[in-house]
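All protein chains of the complex are present and in place, except for one that has been dropped.
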Amino acid sequence: MARPELEGEWVQGWPDRARARVMPSKDADGRTIYARTPLLELEGLITPTDAFYIVCQLNAAEPIYPEDYSLAIKGLVAKPLELSLEEIKRLPSKTVRTVMECAGDDGEFFHWQKKGGQKPSRLKKQKEQGGWNQMGGDAKGKPKIEDVLDAVPTTCLVSGGEWTGTPLVEVLKMAGIKAGVQSVYFVGHDQGRPDPTPQYAATGRTDIEIYDPGVINYDKALPLAKALDPDTLLCWAQNGEHLQHIHGAPLRLVVPGWSGNWSVKWLKEIHLLDHTPECYYQNHYFVHGASPDDPNKRPCMELGCKSIILGPIDEDSPLPRGTHLVKGLAWSGAGAIRKVEVSVDAGKTWKEARLEDHGDRWLWRRWSYVWEVDKAGKYTVMARATDEADRLQPQTPWNYQTKHFDGIVPVDVEIV
Amino acid sequence: MSTIDLQRQASGFLVIGELAGGTPLPIVPEMIALAKQLSGSNGGPVCVLLLGESGKSTISTLVAAGADRVYIAPMPAEKLYASDVWLDAVSVVVTAFTPQLVIAGHTSLGAELAPRLAVAANLAIATGCEKLCVEDGRLMATRPCYGHKAREVLELRTVPAVITVRARSAEPLESDLNRTGEVVNIEVRQRDAALIPKIRSRTSDDGEGGLSLEQAKVVVAGGRGLGGSEGFSGLIKLAETLGGAVGASRVACDLGWCPRSWQIGLTGKSVTPNLYIAIGISGASHHMAGCGNSGAILAINNDPDAAIFKDARIGVVGDYKEIVPAMIRQLADLKAQAA
Partner (left out) sequence: MIMRILVCIKEIQNPEVASSVFRVDEVRNEVIPLEGLPLVTSPFDEQAIEAALRFRDKQPCQITVMTFGPDSAKAAIKRALSMGADDGIHILSTGMEQADSVTTARVLVQAIQKEESFDLILTGRQAADGDSGIVGCGLAQLLNIPIVTFAKGVELDGSTLCVERVLDDGAEIIEVPMPCVVTVSNELGEPRKASLKETMRAGKKPTKVHTVEALGISPSSLSTQSQRQVRTRLYVPTKDVQCDLIAAVSAEEMAKQVISKLIASKLI
């Protein structure tokens, strides 16, 4: 498919480009429950809220009126607390700009690297009705993998956001952290029975045993060190406005550098524990392992080191000889990106790209490379990133759940 | 204009006698029964209008179903567009005996004929009616609106008034072959045929034949949750086992998984079976518009939050690919035992 024609719309009474909006999947009542960011339509660093990706593993929580909201802090604390939103907002607060990326983002590229076939395209739009929540169902439902991937492409599950809130450590200090705490355990208001379908799609197999915990609340147990990071926030605002319901209102966790499943929405309770409890979404799903039976499976945590090319894309070919801008975004789970390099000869030689310098450690960086090409032919264009911890892309080996894909995906360009 | 007292000005009813393959559509006897209900004891003749030569059996079927009079209008020589021919014929009949109400089925013919007649003659019109009744001498029509989410009640203030009705607005009367009725042939002056649309060709859906969706007592319908056209094969078998017909949601038809003729919904067919089995159908209101008046709904869906469970009498959360074959097997066993 070639790039679609630019759409227009009326914005504030004026004729304009169509605003970039998510590619949504909706439930029978027309509510968005899954959404992908139209990366190719965006420019800049902050993904507008209406274009921000959405993944709900369980059923989205019922809306909570801000004045009715209460957050419980329990466990190994000097003083258990029940905090209202007002009280949380009175704590010192700050704004952190960070990439948020779903652990499953681009997971289908792992399948493509192993098996070949059609290269996944970021242009692909899924149908609005019929997300994976409506496909697999119970522990016995076994839909066709191709059908699921068609309904829920895994590309474009990454966005750049600006989050305003109080550092988690402020709330923990208020409660008083006792000795011996190993993990900070979060429970969300969202509830449901985990659907095995995403795991069938992620693994590309329907023959694996998937643990069924029954109906659970979404929960994650964050290691203490990351919980105490000053950039780990309890947020009430996103991109300059109060959190929207679907993004976890009125209060959510934001864990920069770690995959999106750690940023628990619709926060209900926080427990300080002397151990790390078993949680479905870090012990049974969102795990790194060589196979389902790998005894050394570990939870997905920090993202890899990643760059993506947003221009040109395969579908732009053929392109005329002359000057072209190779451009994209780069980010890392370890912090800031230090360098991006571009190759137009399938990785034989690399040139350093221009890298945007901004002060936000966790936010992706825009990079670009001016490519002068005067000879017709087929070119393989690649990009690779290096981060502040000197890790070179890619960092994530193939894993059976196809999580944290940060591989180098070449763009095939034909110059005529 | 003041409200009309129907009982004082009672002068009969005109039913549009649509035929298919020479026999009246099943909705015709229902409309006759409805007219009889509304007419009460002194309501005047219930008349049916037919187009074209009709065999004696067609006429006697209609009389046995309750018609007091059958008007027959000539079929024009050329293949003129249906609603134009009917409009001309209806105009003649309505002028001849001034019924209280003209009743057409909400079919591709009736849905066009009725509004045209109403506007041409400046009459009250209500389309897609579920229910008709007389309250204090006023004719009240209940019809769904807002994508079937709401109902409005309209008072029809002219004589005649025009309505279209959906299937099963009334139960057909017991066929009584002893009833008699008169037959009146009418002449229709033909308009300039150059101004009338022509039917160039017609195609029929290659259906499974036999049972029509609107008349089936059991309907098995599939939606997006089937996942593909292959899903329908199980539904077809289940429908066969239960002696029913197969339908589909608009989505399944849009996706090309089944013939468009299977579509049930606000656009598409309206069905009122005793049992409607909704498989992989989410239950959005525009689909419920087509099946909401079923006797009872059985929903099979693997999404426990699907809206259909709010309309279903019996619900199963599970995979239809396993449940439907199991049902077919068990039903076959029960039949074998009973035999």
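In order of appearance the chains are A and B, and numbering begins at 1 in each one.
One rule holds in what follows: contacts are C-beta pairs under 8 Å (C-beta built on N, C-alpha and C of every residue); 3 or more make two chains touch, one makes a residue touch a chain.
Because the structure is predicted, anything quoted here is derived from the model rather than measured.
Chemist: Touching the left-out chain: which of A:Arg17, A:Lys94, A:His275 or A:Arg298?
Modeler: In the complete complex, the chain left out is touched by residue A:Arg17.
Chemist: Name, in rising order, the residues on chain A that touch the hidden chain in the full complex.
Modeler: 5-10, 14-18, 29-31, 140
Chemist: What chain B residues would touch the chain not displayed?
Modeler: 1, 20, 81, 83-84, 107-108, 111-112, 115-116, 118-120, 122-128, 140-141, 144-158, 161, 194-205, 207, 218, 242, 250, 260-261, 266-267, 269, 274-275, 285-286, 295-299, 307, 309-319, 322-323, 325-327, 329-331, 334
In the analysis below, only the chains that are shown with their structure count from here on.
Chemist: Report the inter-chain centroid distance for chain A and chain B in whole angstrom, where each centroid is the mean of the CA atoms.
Modeler: 51
Chemist: Can you list the chain A residues touching chain B in their complex?
Modeler: Answer in residue numbers: 27-29, 59, 129-130, 133-138, 140-144, 147.
Chemist: In the complex formed with chain A, which residues of chain B make contact?
Modeler: 224-225, 227-228, 251, 282-284, 302-303, 305-308, 317-319, 322
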